[in-house]
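Only one protein chain is missing from this complex, and each of the others stays in its spot.
Going by the order they are written in, the chains are A, B and C; count residues from 1 in each one.
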């Protein structure tokens, strides 16, 4: 099991801020994104947009990073703080 | 008559902070410096040092600027504020 | 000597003068303290903004800011630094972010302060949503912010 988080515009587009996702063995971030889209096809456009960023255990990663059971994975749009 | 001012290290080297200098017609800053040195030869080294700066009526000028009766002329070393 | 670094994220407003004083008091080796306050403006790109909501990623925000400040302290040998970033709802004129940096000389303090702001703008997980008379809109990331961060 992993925790998956969505923020800001992406959170609103998906209508969801957090979910638990079954994960028995390690997988790439991109594999998990594709599995999410397979289950929720209406997420395709927002979740696979080229500007979507990813953080694994609160560190920025790219789509090839390895996710392990127990990890926290986040998807979010470009940041606009400050 | 003009007012001549000296500041900081230059003031200490000349042993003087201010003097009145007779000026009947306009003259260049350099002419006044040479006249001062003619009267006070011991000022030569400090007053003619290449890093000495000049201000005429509180505006930075070069040695060719024209001084008129009633003006305020200042000589001082490179500034070190801030 | 290690630098004293502080990062704070929360809804509470800050007192810039007080935060600056704390940094100044760290050591009398400090020759320069630079600071920056970001505030909410009453208009953005030509449209009037009534309010703003700032969302963040709790936990990651503090880590990301901590890393940025550590990096600045290392690069410019800071003697002290403080970052306070607010979250929640804002109206025009409200303070949003404060960065204070202290170093022996002004060049280091200025560079570190600007670096922290540029990195924070492009690397810390905050998102702004503007409330206008025509509805609520998420603020788009600016290319100019990305370019500013790429300088360093």
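Everything below uses one rule, namely that contacts are C-beta pairs under 8 Å (C-beta built on N, C-alpha and C of every residue); 3 or more make two chains touch, one makes a residue touch a chain.
Predicted model only: the values in this text are computed from it and were never measured.
The absent chain, not drawn in this view, touches the displayed chains B, C throughout the complex. Of the listed positions C:4, C:77, C:104 or C:132, the one in contact with the omitted chain in the full complex is C:104.
Counting over the whole complex, chain B has residues 5, 7-9, 12, 51, 55, 58-60, 74, 76-82 touching the chain that is not drawn. Remark: the residues of chain C touching the chain excluded from display are 15-18, 20-21, 24, 28-43, 92-93, 95, 104, 106-107, 109-110, 113-114, 117, 144, 148.
Here, only the chains that are shown with their structure count from here on.
For this pair, chain A with chain C, the centres built from the Cα atoms lie 26 Å apart. Distance from the chain B centre to the chain C centre is 48 Å, each centre being the mean of its Cα atoms.
Averaging C-alpha coordinates per chain places the centre of chain A 73 Å away from that of chain B. For chain B, the set of residues touching two or more other chains is empty. Residue positions of chain C with contacts to 2 or more other chains are absent.
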